[in-house]
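Complex shown without one protein chain; remaining protein chains in place.
So that you can tell them apart, the chains are marked A and B in the order they are listed, and the count of residues begins at 1 in each.
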Amino acid sequence: MFLAAIFLILAVVLTPKAATNFPFFLQIVIYGIADGAIFALIALGYTMVYGIIELINFAHGDIFTLGAFMSMPLISAFGLSEGQSSGVVVWLLLLVITVIVMVINGGVNVLIERVAYRPLRHAPRLAPLITAVGVSFILEGIMYVWRGASNVHYPDLLPDTRIPLIGSASLGVKDIIVIVTAIVLVVLLTIFIGGTRLGKAMRATAQDREAAQLMGIDINRTISATFFIGAVLAGAGGVIFGLYFNSVRFDLGFEAGLFAFTAAVFGGIGNLQGAALGGLFIGLVQAFATANFLPGGAAVSDIWVFMILIIVLVFRPTGLLGMQVPEK
Amino acid sequence: MNRRNGRAALTTDTAMRWASGWFQSRNRTIYTLLIIGALLYPSLMDIVTGGEGNHWIGTAAFAGVFVLLAIGLNTVVGFAGLLDLGYAAFFAIGAYTYGMFASGQLLASPLHHEFHIPFWVMLLVGVFVAACFGIILGAPTLRLRGDYLAIVTLGFGEIVPRLVQYLGAGSPIGNWTGGVNGIAAIDPPKLPIILTGPWFGLGTPFGVVKNFDFFNPLAYPLDFYWLMAILIVVCIVLATNLQNSRIGRAWMAVREDEVAAAASGVNTVAIKLTAFAIGASFAGFAGAFYGAQLSLVSSDNFEFIVSVTILIMVVLGGMGNIPGVIVGALLIYTTQYVVLTNLPDWTTSLATAVGLTGLNQAHGDWVGLHDEVQRLNYLIFGVILVAVMVLRPQGLFPSRVREQELEKGTEEQAVFDLRAEET
Partner (left out) sequence: MSAAPTGKTPSSPADGIVLQLDQVTKRFGGLTAVDNVSFQIRRGEIFALIGPNGAGKTTLFNTVTGMYKTTSGTIVFQGKDITGLKPYRVAGLGIARTFQQIRLFSYMSALDNIKVGEHHRMRARLWDSLFKTPRARREEREVEAKAMELLKFVGIEDQAYNYARNLPYGHQRRLEIARALATNPSLLLLDEPAAGANPQEKRQLMELVERVRGQGITILLIEHDMKVVMGISDRILVLDYGERIAEGKPQEVRTNPRVIEAYLGKSA
């Protein structure tokens, strides 16, 4: 019902734009979805960590940036550079690099959890929130020291080939890669959470930690696994961000994290599909605002994102897809 | 059996009284030290710097702004238990309210008229406007569960600076806020007429009062310093009164158990709204002062990081305990805006002093000591945050509640750990 209302309003606002110049509209939708796919990858980690230990993990956005930063030396180490013909080898190497980054990233996040959050599990609720902010500063600090304060060029390894669609609209290979990667990862994650023992343990722990423990689930291991997987997804997000935009900066994760968290809440925090949906939605809203489809234009695109977020929460206090919150 | 129970009750009772006595005396000690420090600080700075203390005195007045903000956020987060991640928005609202109505800014707006409403009036107007925004934001959203509220406040905190930036020159409804340039040349405070009679300035015995002249740039920082000190004292008294009142008790009750509070007749939404509005008023108050002292407001000063900084001050100082959050505010302000900002210069001077001037020059990858140290700022601050929180999760000077919470864990967790031992 509420969902329908939102989409109706959006449709009313957007239809005239789509009607006047459909190819342009389509192009914007493609950009929005590609951006949104990256937000979604970050949002998944946010939502998983929140679901399991109710921590707003402010450092998560920087874990994403870390993924992008770590892949750069690997790219040179594997001898990849711009302007090469993009053969199968390049694709395979990129895949290997991404997997390595994902694993290292996961390891780093597990370590962070161990050092900065686990000692505070029984502490007042805001203490881990502050350490998360601290970790965010540390990660940004490390990347700042490492690559400086300005934008760093990220090697442009993917082909710029674009497949023409209707009129001036076209679909880039890069767009496809970003979107497909995100979809594959989300599907894998869903299968993992739904089907494996560890996935079930994670769901059980998120629902009721005490009961899960009584049933013999190792809480610490489950929480570590959650941080690992969250960082794995964010790491992948970081690499494809670099490949897509070809420019990264040490504090990139700050804003990206903010939007990803917004996406997670928007979809219903703790809810995986919600996070993916929220990410897409935010990507689209930003793209529409930037393209002047929404009143105010690019200057106010973020205002739109947050306004819609607040409105959604006012009418849907648990986000779009919501989360089952047991009354205690 | 009965007697044993009685004894146990008696001992816990004594322990409680002892603890509360200790807490009071500890807080009293903190207050005493703060007052002595505040009184001596200007002279001390003058002596240390050889009569050039003005810069440091002005810095202290700015730190005072953050003390006010921390006291305000503490009512929301510490007393009522509502997580506010966009507190800087209300700070911005206070500052811009003052900036717009005490400068030439609105001449450029569709009103084509500039306003110069006195500082003292605007201080109250800033409070009022910020409180109104607190209510407007809070009314529809305060029924949200904990962290959803946090994200709404975060969203609001993101909207306000962007909106302020947008409403500058070229916005469809005219230039109200000066956009990215902000508002400059904001009026300084003037003493009210009754205080500025012919007798004023003659009163040599009142050394402090004599210098209370906001038009004399040399005396400026000191005036702001004393004004700030007075305002802080007023705010401490008000916040403490609130904490110990009917309203403070209801805040605590809502924080502890909202359902039980409602069942006991507390209008939980209204009481949370009160906390929100009061918190916003403190920020509005601080904002108006800030605009007046800086004589300039710009949206950069109110971004998310400012909200986070204030939250860090509150949590690190000791949530719910007013002297604790004051110390937290002073420590974090000093670390962030004094130590870390000056660290590059200090290390450079140190290197020069010990004869390692070579370090100061850039060669190869080394960008020079100054810049290398500057690069470490984020890292150092982050390490400090994590270290302090891990070592003292309850904050430096927590309220009695937090202290106990940490000692005993929450009820569920206690049971939970016990069973973990058995298996």
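Convention: a contact is a pair of C-beta atoms (placed from the backbone, for glycine too) under 8 Å apart; a residue touches a chain by one contact, two chains touch by 3 or more.
Quick caveat: nothing in here was measured; it's all calculated off a predicted structure.
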Missing chain: touched chains present in the view: B
Contact residue for the chain not shown (choose from B:107, B:230 or B:260): B:260
Contact partner of the left-out chain, one of B:59, B:97, B:165 or B:274: B:274
Residue among B:28, B:55, B:116 or B:246 touching the omitted chain: B:246
Residues of chain B (touch criterion as defined above) contacting the omitted chain: 5-6, 9-10, 12-13, 16-17, 20, 238, 241-242, 245-250, 252-253, 256-257, 259-268, 274, 401, 404-405, 408, 411
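Here is the rule we use: only the chains that are shown with their structure count from here on.
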Complex interface listing, chain B residues touching chain A: 77, 83, 140-141, 143-145, 147-148, 150-152, 154-156, 158-159, 162-163, 165-166, 304, 308, 311-312, 315-316, 319, 375-386, 389-390, 393-394, 402, 405-406, 409-410, 412-413, 415-416, 419-420, 423
Contacting residues of chain A [partner chain B, same complex]: 50, 54, 56, 58, 115-116, 119-120, 122-124, 126-131, 133-142, 144-145, 148-149, 209-210, 213-214, 216, 258, 261-262, 265, 269, 296, 299-300, 302-303, 306-307, 309-310, 313-314, 317-319, 325
